[in-house]
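Every protein chain except one is present and positioned as in the full complex.
Our next item is chain A:
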Amino acid sequence: RMARLVKLQNEIERIKEKYFTRNRFAEENRQRENEAAIKIQSWFRGWQVRAYLSHLHWKATIIQKIWRGFRARARFRQTVKIQRRWRGYYVRKYVHNYYARRRYMEGLIRKNEEIRRDLVDFSEFQRREREQIAMDREEQKKTVQAQRMHFLLSTKQCPGVFNSPFKPEPDEMELRLRRTKPQPPTASPRERDSRLGNRIPSTHSSASIARAHGAQPLPPIPIKKPQGPFREAAEVWAQRHRSLEPSLRVQTSITDLEEAQDQLRLEEWRNRTVDTLFQPFSKAHQNRRYERMIHTSSSFQPVPYGNKHFREERPDNLLGKKPFNRVFTTCQVFDKFGRLFSNAGKIV
């Protein structure tokens, strides 16, 4: 144990030396090691912050990316809206308008319906008119027939053809015969033929054919002429049945004057298209000075009144007078010319 103690005491010296050398080393290296530690720490811290910053950058980029994409798409949608409207407008205006065409087709259908209805109505109307006309013609024919066959009317003694005693009621023709007034048939069958369109001109032919067959035309019926200053029967007949020949005064309407004035005004309005007519050289003579006649003694100019115009220059003279009539009522002098029964005035 003493040996150990001596060893230990030696050791203490060595330990103290070691302690001091180690402290000295530590002191010498302290700066270096401190700086090294600081470097390491600073690098590490820097790396940490950089990593954090880049992480932040990345996140910021993501957010910006999303935001910008959103904005661009929103903008895109807005521009698409505008482009959509523009393209629709352009196509409709310059290429083809579907709605206008659809409206046109619908309008066309309506118009067709309308036309079809109108046509049906019109054809109905015309059919009724034609039927009406046909019926009227029938009626007319039957009336004419009844008039001409009036002798078939039944009498008290003897029932007519259309009034059979075996039937309960007389025939329609019988009633018609009772209603109408009798009328003898028209004079000559020749006139009837020509009315039917027979084109053979037969002015003398019927009489001449009759003569060719040997028959003579009948002599005129002798009428005893009444004694006295009577005029010819034909003349009197013509006079009695003379048609109305109104005189010119009667013919003209009461407003004839106004009508004539209106007509003149209308003509003026119609014809006068140019107020200042082009009359070349029309005023050429007006600028000419008056050349005196050689033999006159006075120097007076020709007076326009009496040659160029006839209007009164002094209004005092016109005070009591009425203005000129330019349109007159009719003149009655020749109304009776040629229409009197006497032969006066008929100059050969």
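A few notes on this one:
FYI, a residue touches a chain if its C-beta (ideal position, glycine included) is under 8 Å from a C-beta of that chain, and two chains touch if they have at least 3 such contacts; residues count from 1.
Note that contacts and distances are computed from a predicted model.
Hidden from the displayed complex is a chain whose UniProt protein name, among "CASP-like protein", "GATC amidotransferase", "Sperm-associated antigen 6" or "Pyruvate dehydrogenase E1 component subunit alpha", is "Sperm-associated antigen 6".
Within the set A:126, A:186 or A:261, the residue that contacts the chain not displayed is A:126. Only one residue in the set A:39, A:68 or A:101 touches the chain that does not appear here, and it is A:101. The missing chain, though absent from the display, is touched by one residue of A:109, A:134, A:264 or A:340; that residue is A:109. Within the complete assembly, residues 101, 104-105, 108-109, 111-116, 119-120, 122-123, 126-127, 130, 199-205, 208-209, 211-212 of chain A touch the chain that is not shown.
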